[in-house]
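Just one protein chain is left out here, and the rest sit where they should.
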Amino acid sequence: MNQPLLEVKNLKKHFNTKEGILYAVDGISLTVDSGETLGLVGESGCGKSTIGRTILRLNEPTAGEILYKGNNIVKYSKKDMKKLRKEMQIVFQDPYTSLNPRMTVQQLIEYPLKVAGNTNTAERKERVREVMNVIGLEQRLIDSYPHELDGGRRQRIGIARALILNPSFIVMDEPVSALDVSIQAQILNLLIELREKYDYAYLFISHNLSVVKHISDKIAVMYLGKIVEIANYQTLFKNPLHPYTKALLASIPRAKIGSNANRNILMGDVPSPVNPPKGCRFCDRCPSAKEICFEAEPKLSSYGGSLAACHLIGIFEVKLNE
Amino acid sequence: MESNRELMKIKNLSVSYKSSNGTVHAVRNLSLTIKEGETFGLVGETGAGKTTAALSILRILPEISTESLAGQIIFNGEDLLKKSRKEMRKIRGKDIAMIFQDPMTSLDPVNTIGSQIEEMIQLHTHLTKKEIRKAAEQMLETVGIRKERFSDYPYQFSGGMKQRVVIAMALSCNPKLIIADEPTTALDVTIQAQILELMRGLKEKYKTAMIMITHDLGVVADICDTVAIIYAGQIVEYGTVEEIFYSHQHPYTEGLFHSIPDIDVAQSKLKVIEGVLPDPTAFPSGCSFHPRCPYVKAKCSQIEPDNRNVGNNHFVKCFRGTSEEGCD
Partner (left out) sequence: MADIDKKARDKTKIINIFGETNETWRRLKKNKTAVFSLFVLIILAVLGIFADFVAPYSYFEQNLHDLLQAPSRAHWLGTDQYGRDILSRLIYGTRISLSVGLIAVGLALFAGGILGSVAGFYGKRIDTLIMRFMDIMLSIPSVLLALAIVATFGTSLPNLMLATGISTVPGYARLIRASILSNKEHEYVEAARAVGAGDFEIITKHILPNCLAPILVQATFGVATAILTVAGLSFVGLGLQPPIAEWGSMLSEARGYIRDYSYMLISPAVTIALTVFCLNTLGDGLRDALDPKLRD
C-alpha cells in the first residue's frame, strides 16, 4: 500500500483575534505513512499544537485538505467524523488537566467505548483491564481517581484512553513535557514498545529535540506556522539545511561539559504569529539573511532526501562546488 | 579559579510542611557549602526539595503550612535561621537575591519595569533619585535591554525579555549570592540559550555566587561549577561538575543521566529508573532510593548510608563500592 496513511495538503488555520488575524498554521503539507512516526518540532507560536488538533478537526481548518486513507476529511459530517475518531486519536500534554477529575480510571479509559456505543458493562471492563496491562498500569488502580495518582500514571491513563479503540493514527501533543525526567524516559519507552507491537502511526509534537529524535522516523521543523525543514531523523542532526534548524540544534544545552561554550546563539525573540514578516518568516532573525529573504517566501524544495524552505541553500551548494 | 573563601554553609537543614496526608519532610538534614563566586547546581526532580531549600535560605517559606525548620544557614558568619524579620528584609535583595521560575508572574503588571528595578535599588541603598535612575538604566543595558524601554510595562515584553528584567533586578544591588530557581525552564530553547549565555557573562563580570536550581543536566553542564543531586529531600551526590559528569557514582545520578535521550547518539531504548518518586509523607526505610535502585542489597533497606568522601571533594550517599556494601 503506497498511499500514505495521512496526507495534509496546504493546511491553514487562522484565528481572529483582537490584534488581527493569527496565522497559527499557514500552509502546511506533510505525510505520515502507516506505522511511521513523524516528529513535529518548534518553539512557542510555531503552530505545532494547533496543527495536531486541526488534523483531528478539533479545530476547524480555515483552508487546505486533510486526506486520511485517501479521503478528504475536511468535509466530513459530524457522523462521519465520529466514526473516524475510532481510528484517529490524541494524547494530550498535561496529565493534570486532560483527565476529568470526577471520573475513575475505569470510567476514563472505557469512555471512548461508551461513546462509540458499547453498552456491555462487563465487556468494557474486560477491555479496560486488557489495556491497563498493556500500558503498565496496576490493576488495583482501576477505581482510583486521577488526583490520587502521579503524573506518570496519569499520562498512562491518557495513553490507554487513546488506544482502547485500536486507532491507526495517534497525535501525541507533547506527551512527556509535563513529566519528570525519569518518568519521561519510562513513557517514551512505552510509546516505542506500543508502536512496535501495534504498528501505530504517531504525529509526535514536542519542543524537545532530543526527545523527538529518540522516537521519530522523520522530523519536521516548524517556525511561525510554516514547515521549514523535513528530514530523516538522523539526517536532520547530521546535516541540517535550514538556518533555523541549525540554530535550534545549537541552542540545546548538551549534558556534556565544554560543549556548550562558543555556540552560535540565535538572537532576537520568538515572533508573534499575528504579524508575520513578509517574505521568509525567519528573515528577521536569520544570521545569513539576504535581500531576497525579505521579499519572497521560499518554497519547500527537495535536497537529497530532505525538504527545506530556504533561498540560500542552493547558493551555499554552489559555493561548495567552486 | 575564584577565591576559595566560603560564602555560605548550610548545616543539617530540615524543613517539613503540614499537609492533609501528614507531615511532608521536604528537606532532610541537608548540608552544603558554597564558595564566593561559585555557581552551584542543585539538581533534582519534582518534590525533591530543591525549591524548599532555596526558599528557606531567604526565609520565605509559607508560614501557615511550615511545621518545622531546623539546622543552620551560616552566611557572612551569621546564622540566617536565627535572624529577625527585619534583619532578613535587609538581606533579601541586597546580599542574597532570587530569580523565580516563571517570568510571567514574577513581575508586577501595574508598574513599569524601570520603576521595579528602581524600587529594588532604593530599598537597599541611599542614592539620590537621579543616581537610582541612572543605575537602573545601566542595569537594563547590562542585561541587553535598550534603556528606551525603561517606562514600558511587563506585558509589552516577551518571556525572555521579562526574565532579563528579573535578572537585572536581582543584580541591581550587587548581591553576593543569587538563587535562581529554574530560571529558563519556562522559556523556549533558543531564548534559554540566550539567557544562559547572559548569565554566564554576568557571572564572570560580577563574580556573584549562584545557586542554580534545575532538573536539566544540560543547563548544569553549561553553567555550573559544583553540583549536588537531591533526592527525597537529601543530597545523594555532591561534587565538581567534572566529577559528577564523568565519574558519578550514585545509582540515582546514573539513572538521571541514562534517562536523557542523547541528541548526538543513535536511537535506542532508554535505561529507565523503575518506579515512581517516593511519597514525601512516608519515605522508604534506610536509603530512600532503595526501592528503585538496580543495585539494591539487603542492607540498603535497613540503614541509611552516610555521606562517603570518594576523593576530590566528591561525596556519595551510598553503600555501593565499599566494604560495607551488603550481605556479600
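Per-chain residue numbering starts at 1, and chain names A and B are given in the order in which the chains are listed.
As a convention for this text, contacts are C-beta pairs under 8 Å (C-beta built on N, C-alpha and C of every residue); 3 or more make two chains touch, one makes a residue touch a chain.
Given the structure is predicted, the values throughout are model-derived calculations rather than measurements.
**Student:** For the chain left off this view, which of A:Pro4, A:Gly151, A:Pro175 or A:Gly279 is in contact with it?
**Tutor:** Checking the options A:Pro4, A:Gly151, A:Pro175 or A:Gly279, the one contacting the hidden chain is A:Gly151.
**Student:** Of A:Gln3, A:Thr17, A:Asn71 or A:Asn100, which one is in contact with the hidden chain?
**Tutor:** The single option touching the absent chain is A:Asn100.
**Student:** For subunit A, which residues reach the chain that was dropped from this view?
**Tutor:** Touch set of subunit A with respect to the missing chain: 44, 53, 56, 58, 81-82, 85, 89-90, 92-94, 96-102, 111-112, 115-116, 145-147, 151, 158, 161, 177-178, 207-208.
What we mean here is this: only the chains that are shown with their structure count from here on.
**Student:** Centroid of subunit A to centroid of subunit B, CA atoms only: how many Å?
**Tutor:** Measuring from centre to centre gives 32 Å for this pair.
**Student:** Where on subunit A is subunit B touching in the complex?
**Tutor:** 43-44, 150-153, 180-186, 188-189, 192, 207-211, 213-215, 233-234, 237, 247-257, 259-260, 263, 265-267, 269-270
**Student:** Applying the document's contact rule, which stretches of subunit B touch subunit A when the two form their complex?
**Tutor:** Touching subunit A: residues 45-46, 158, 160-161, 188-194, 196-197, 215-222, 241-242, 245-246, 255-264, 266-267, 269-274, 276-277 of subunit B.
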